[in-house]
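Of the protein chains in this complex, one is absent; all others appear in place.
Letters are used for the chains, namely A, B and C, taken in the order the chains are written, and counting of residues starts over at 1 for each.
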Amino acid sequence: MRSVDLNSDMGEGFGPWTIGDGVDDEIMPLISSANIATGFHAGDPSIMAHTVKIAAQHGVSIGAHPGFRDLVGFGRRHMNANPEELVNDILYQIGALREIAKLHDLPLQHVKPHGALYMHAAQNEELAEMLVTRLHAISPNLLLYVMYGSAIHKTALRIGHPVVCEFYADRDYDNSGSIVFTRRVGALDANDVANKVLRACQDGKVRTVEGSDIDISFDSVCIHSDTPGALALVKTTQDLLQQAGITIQSPSH
Amino acid sequence: MRSVDLNSDMGEGFGPWTIGDGVDDEIMPLISSANIATGFHAGDPSIMAHTVKIAAQHGVSIGAHPGFRDLVGFGRRHMNANPEELVNDILYQIGALREIAKLHDLPLQHVKPHGALYMHAAQNEELAEMLVTRLHAISPNLLLYVMYGSAIHKTALRIGHPVVCEFYADRDYDNSGSIVFTRRVGALDANDVANKVLRACQDGKVRTVEGSDIDISFDSVCIHSDTPGALALVKTTQDLLQQAGITIQSPSH
Amino acid sequence: MRSVDLNSDMGEGFGPWTIGDGVDDEIMPLISSANIATGFHAGDPSIMAHTVKIAAQHGVSIGAHPGFRDLVGFGRRHMNANPEELVNDILYQIGALREIAKLHDLPLQHVKPHGALYMHAAQNEELAEMLVTRLHAISPNLLLYVMYGSAIHKTALRIGHPVVCEFYADRDYDNSGSIVFTRRVGALDANDVANKVLRACQDGKVRTVEGSDIDISFDSVCIHSDTPGALALVKTTQDLLQQAGITIQSPSH
Partner (left out) sequence: MRSVDLNSDMGEGFGPWTIGDGVDDEIMPLISSANIATGFHAGDPSIMAHTVKIAAQHGVSIGAHPGFRDLVGFGRRHMNANPEELVNDILYQIGALREIAKLHDLPLQHVKPHGALYMHAAQNEELAEMLVTRLHAISPNLLLYVMYGSAIHKTALRIGHPVVCEFYADRDYDNSGSIVFTRRVGALDANDVANKVLRACQDGKVRTVEGSDIDISFDSVCIHSDTPGALALVKTTQDLLQQAGITIQSPSH
């Protein structure tokens, strides 16, 4: 790899509240693609406008990060909503950000569902089918950020909608290639994360929790901005990649 | 007048709830422009998608009807929000509808703030200035529905943003040309309303609550869909206008 | 049976919206127990205050009807919330109604979870255990309305918390004694419903969708106020029970 995308969730506050360490403004200059919360699980129009502004200042590409309508649960809890409703909710949130982004003349590069909705689209074929079909009809060039091999990934490949596959720098993988959700005791070591990303970029391999190496295929590295110590993770990773001659740039660059 | 626009608020439900008599589907074929609630005071993405669909079926032009973020108050209560935030809220809601409208290939014709936000934009010069300036920069052709002579009307004329002035068929006027808000005891008589509209269209006059006739200037007739008996008001008005040779068509027709 | 409780969901509006036929004020005089929506899936403090007032006027006993925090889905969609959070949500809603009920000197008789939360408490033993344990500690006399044989029913029996078992007049049963959820095409026949209730009260039997008769045990008849034609169902049922000499009265009467 000569270049890779580095994406992070941005603007995940609401009204008076910020998320995690509150370091969006520091992380933004270090990444190439920002997933901007669009109001249902986090984010409000004014936070969105601010986030778009700092993305524009740093030449960062932007995407919508729509979630379940669940502020109190931060979109992390599955809700038994039907696909029709979820697709409408997603389009609503995409459009909201698209309009606000016009304030700074930024086009939308991508959409990446958030949290439980990301997992739902990864697993539920009916939602994946309806979402990709409608997106493809109305926004054929809006990149879909997906988990490699997921339902939405396969659907997009079949329909011909452009995708960006992600490598999750701050999550563990198991031998099946799935992400392991652990309740982590301590913070992540920034050098470990950076080296894991570099190896994935250079060799296409990641060490699993079982201790094996598996092949990994991706276009974008995701580091979650609400992971404790996120700024150090992003900074160290960005430094190491650049030292290794790998440019960080968005897919639409 | 050979033709006039007839606009009504549509999609003012939320989740399981519909507004007023629940007759959107019956009113839609009779009007030329639909103001579609966009989620903050009423409306949700699936109701919006349905409303756009029936508008498309009947060739009705659509506009965003953004309100204060106040579901329980139906956007009818003034909130002391700053103009910056309100403009972001309005852009958010416009974009949400614009995206959903793509499902049926409908462009947005207009935007008309709802309830207390409509009155606030009519009276507050700072909001009017910021709203018109930003709209004009990013959507120079998106028609603004306004009250004749209001702050937002004057601002739009100065900046050169296109407007549509309204005549409120189901509201009373006073000698100053302002609308009188009354807690009405009985329902409106449909023939009275229709004749009032016809006279306004033909003679440019309306009888005030004080008993005088005043001149009135407008491009569109508004009948609120949550006025009790709204369907009869719209139907009778539409009939009478057509009998008088006045075509009902939207400004973007 | 010489007497039976007749319960219905009341106050399921929100802000400007009412549910179903909007006939709460007509149904209230006909029932003995009102399940009052408490704000998370429907209901707002002013609707609650109004509903308490009309319950007090007609001598109807009241209970809290807490739901999932999901207005747009009317609490009918399961949400993957943990039991701790759900119990706190339920206590919050119980207390809110209890305080408003003091305005009319009404004590809370009962609590009945709504919609998907009712089903969740019926099926999930961890939630049932935590909910009954906490309720029993802080409100040992607050009656729990439950489905016969459900997880929450069994837990309450074990812990010794008082329960009221329900017969669902406007739902079909299958041979297992479970309720069958059908997307109904037509409205229910009021005489059929009333006769089904009378037979259940007199003989303890109900005819299942498979055509068999099963034994049924209950203390309260539930008729949902948002079933189309609910007023007629309640009125006809109340009439028939009274003609048969069965008094309608709440368990706390």
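Observations on the structure shown:
Just so it is clear, contacts are C-beta pairs under 8 Å (C-beta built on N, C-alpha and C of every residue); 3 or more make two chains touch, one makes a residue touch a chain.
If you're wondering where the values come from, they're calculated on a predicted model, not measured in any experiment.
The shown chains contacted by the absent chain are A, B, C, with contact judged over the whole complex. The omitted chain makes contact with just one of the residues A:G15, A:G160 or A:G211: A:G15. Within the set C:V4, C:I100 or C:C222, the residue that contacts the chain not displayed is C:I100. Contact between chain B and the unshown chain involves residues 69-70, 72-73, 77-81, 116.
Considering the complete assembly, chain A touches the hidden chain via residues 13-19, 42, 44, 71-74, 226. Residues 39, 44-46, 48-49, 84-85, 88-89, 91-100, 102-103, 134, 137-139 of chain C touch the missing chain (whole complex, contact as defined above).
By our rule, only the chains that are shown with their structure count from here on.
Mean C-alpha position of chain A lies 39 Å from that of chain B. Chain A and chain C have CA centres that are 43 Å apart.
Counting partners per residue, chain A has no residue that reaches two or more other chains.
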